[in-house]
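All protein chains but one are shown at their positions in the complex.
Chain nomenclature is as follows: A and B, assigned in order of appearance, with residue numbering initiated at 1 for each chain independently.
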Amino acid sequence: MSTAKKLSLKENYALLTRGLGWEPSYQPKEEIFRTTRFEGIKIHDWDKWEDPFRLTMDAYWKYQGEKDKKLYAILDAFAQNNGQFNVSDVRYIQALKIFLTGISPLEYASHRGFCILGREFEGVGPRIAAQMQAIDELRHAQTQIHALSPYNRYFEGMSDFTHQADRVWYLSIPKSFFDDALSGGPFEYITAISFAFEYVLTNLVFMPWMSGAAYNGDMSTVSFGFSAQSDEARHMTLGIEVIKFLLEQDPDNVPIVQKWIDKWFWRGYRLLSLLAAMMDYMLPKRVMSWSEAWEVYFEKNGGALFDDLARYGIRMPKYADVTVKEKGHVGHQLWATFYQFRHAVGFPVWLPSEEEMDWLSERYPDTFDKFYRPRLEHWRELEKQGKPFVNTTLPQLCQVCQWPLLFTEPDDPTTICVREESYLGEKFHCCSDGCRDIFRDEPEKYVHAHLPVSQIYQGNYFLPDADPSAPGFNPLVEALRYMGIQPGVDGGDFAGHADAVNWERWTGRPASMHEPMQTAAPAPDRKTA
Amino acid sequence: MSTVAIRADYHGDMKDRVENFHGQQLLGIGWDRHLMYAAPHCIPVPPTLPFGALLSQVLPQLYGGHPDFARIDWAQAQWRKASGERFVPDPAKSVAENGLVHKDVIRFRTPGLDGLYGIGF
Partner (left out) sequence: MTVEIRTQSIKPVRQTFAHLARRFGDKPSSRYQEATYNLQSEVNRHYKPLWDPDRDIYDRRRTAVVMADWYALKDPRNHYYATWTAARSKAQEALDTQMQFAEQRGLLRELPEAARDAIVFALVPLRHYEWGANTNGCHISAYAWGTAVSQAASMATMDRLGMAQHLSRIGLLADGNSGESLARAKQAWMAHPAWQGVRREVETMFVTRDWFELLVAQALVADALVYALFYGHFDRAFARQHGPALAALLDFLVKWQDETARWVDACVKTAAAESAENRALITGWVMRWRAAWLTALRPLADATMGADGAAALDAVDAALGQRLAKLGIAG
């Protein structure tokens, strides 16, 4: 009887995968793969691609199946045991609303983006890697929704997340980020998402959310996080493999890739400012400050990475120095923005307690007490006087990242940074040199942006049943309805909010662990169970 | 610089052209060193609105909540456009007659009134 030759893992994988593709002869190759040439990236040999992970489908199904069995057992137990009431306090759950409306839709968008790459790339290896990431992202979108589903049954502002993702003004920040990637060509997309987002910046997204969940007793979300770790590890290896592949294929690729690294580092950084607010202001039990996170995960790790890429001719991204200057400011500026616009957002907003401000002083010794404590104390005093500060006028948005122009000059935190560009006779404004450079490079693309503030003023943000002639017609209230935000219910002050009132009634614990129980009875128009 | 796309004639639609605003134009206004307001405001105004009416009727709605506002002497206010170019408004003239075009962003500074706590709040 004969015996079969023993194959190494690498040999086995190569045999099962590498030879699957072929050179077409009945149709022109340029008609089969139509989008891999226009970006100017030169690929001479797709077979030089090194598979970052060698997972055959049987192994994929096995490992992922096992993980999902465990995860869903936990999710079922969580739902059965009302795990949503075990978190530190109901302010933590406000962060979950940002997650469900702002992050989960991006997981789905990422899935679609990798589906496109899985088709449009030419080599077998890169296509399989893209397809596996595509299906992983689908997993993340779905498991996140399933993990957060129990919260939706009890708390406001999560229920209409799909509708909100497409319409809420501040959600155009994450949405435009991914639309920008999806509308780019395949090589830009993979540089943007696999490298800049999944490799350089991923820990800044993943770690705060998942650690925040662990610290605050959210077994559902933290289980999702643990379960997604090995997927993310694969995604990171893809990111670093991609960048090396592109840079090694042709020296002409280097300046194009550098341009994309600059752009996507900056867009990714602006998107992550959302996390600065979350980490510094929203987690009842804080993990670390944004400033610390940026130091560890970008300045140290990123520094080492770009030292390594220097041999290809790649340098540190433009404006990395600005991110370092901003790290002591960004979270505070953002929370101040959410606070004053709290009646127009999908979650309630609060001012930090004394204890929390002391934490912020300690973590931000150079900036908090000087620039931000006075503001918060001023607003707290106005609240005590029954004259809480609100801003009822819509802000100017950045044409590129779509944040309000709330960021300050890198060297002067008392002056708002505004950059103006002209294009085809019209003016456009950006929040920073970083966004301005992005606009300058592709103005034809960014003029098409759907800026929510402009859309409101154009009268486009009304549901079909909005009647301007009706008495008491309020255009901003109607705009909130269009966006899927329940006016007077979802946002506003944390004190007296339906979530706070319900939480205290259901759990017997304070809505904010840093404050005493709220004693205010619910207002008649609040939704309570 | 021209956007690199699959076709040379790639272009987006300018969604915020003035024709879309029902006879109004967008104006951005920022009060320097008053960071109580997180960002410059964006408001629609008729091009015919007298600049003086902007100051006396519109700005109080935007900024009336700040202790400095009631003490502003408009004759002392310094204006510039977002480009940095100095802007000297004539209150008797309209927004358009003052040379403000759709989507212009203007900033004003009120010397001596530099916000609260010495930090431009």
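By definition in this document, contacts are C-beta pairs under 8 Å (C-beta built on N, C-alpha and C of every residue); 3 or more make two chains touch, one makes a residue touch a chain.
Note that the structure is predicted; figures quoted are calculated from it, not measured.
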Among shown chains, those touching the left-out chain: A, B
Candidate in contact with the missing chain, chosen from A:52, A:105, A:302 or A:434: A:105
Per the touch definition above, residue among A:154, A:206 or A:226 touching the missing chain: A:154
Where the unshown chain meets chain B, residue by residue: 3-7, 9-12
Touch list for chain A against the chain that is not drawn: 1-7, 15-17, 19-22, 24-27, 31-32, 34-35, 38, 56-58, 60-62, 64-66, 68-69, 71-72, 80-82, 85, 105, 108-109, 111-112, 115-116, 118-120, 124, 127-128, 131-132, 134-135, 138-139, 141-143, 145-146, 149, 152-156, 158-163, 165-167, 172, 175-176, 179-180, 182-186, 188, 445-446, 448-450, 455, 484, 502, 506, 527-529
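The rule we apply is simple: only the chains that are shown with their structure count from here on.
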Centre-to-centre distance between chain B and chain A (centres being mean Cα positions), rounded to whole Å: 30
Residue numbers on chain B that touch chain A, as the complex places them: 1-6, 10-17, 20-22, 24, 26, 28, 30, 32-33, 35-44, 61-62, 65, 81-83, 101-105, 107, 115-117, 119-121
In the complex with chain B, residue positions of chain A that touch it: 34-35, 38-40, 185, 333, 336-337, 340-341, 370-371, 374-375, 378, 389, 391, 393-397, 404-406, 408, 414-416, 418-420, 424, 426-429, 440-451, 453-455, 457-459
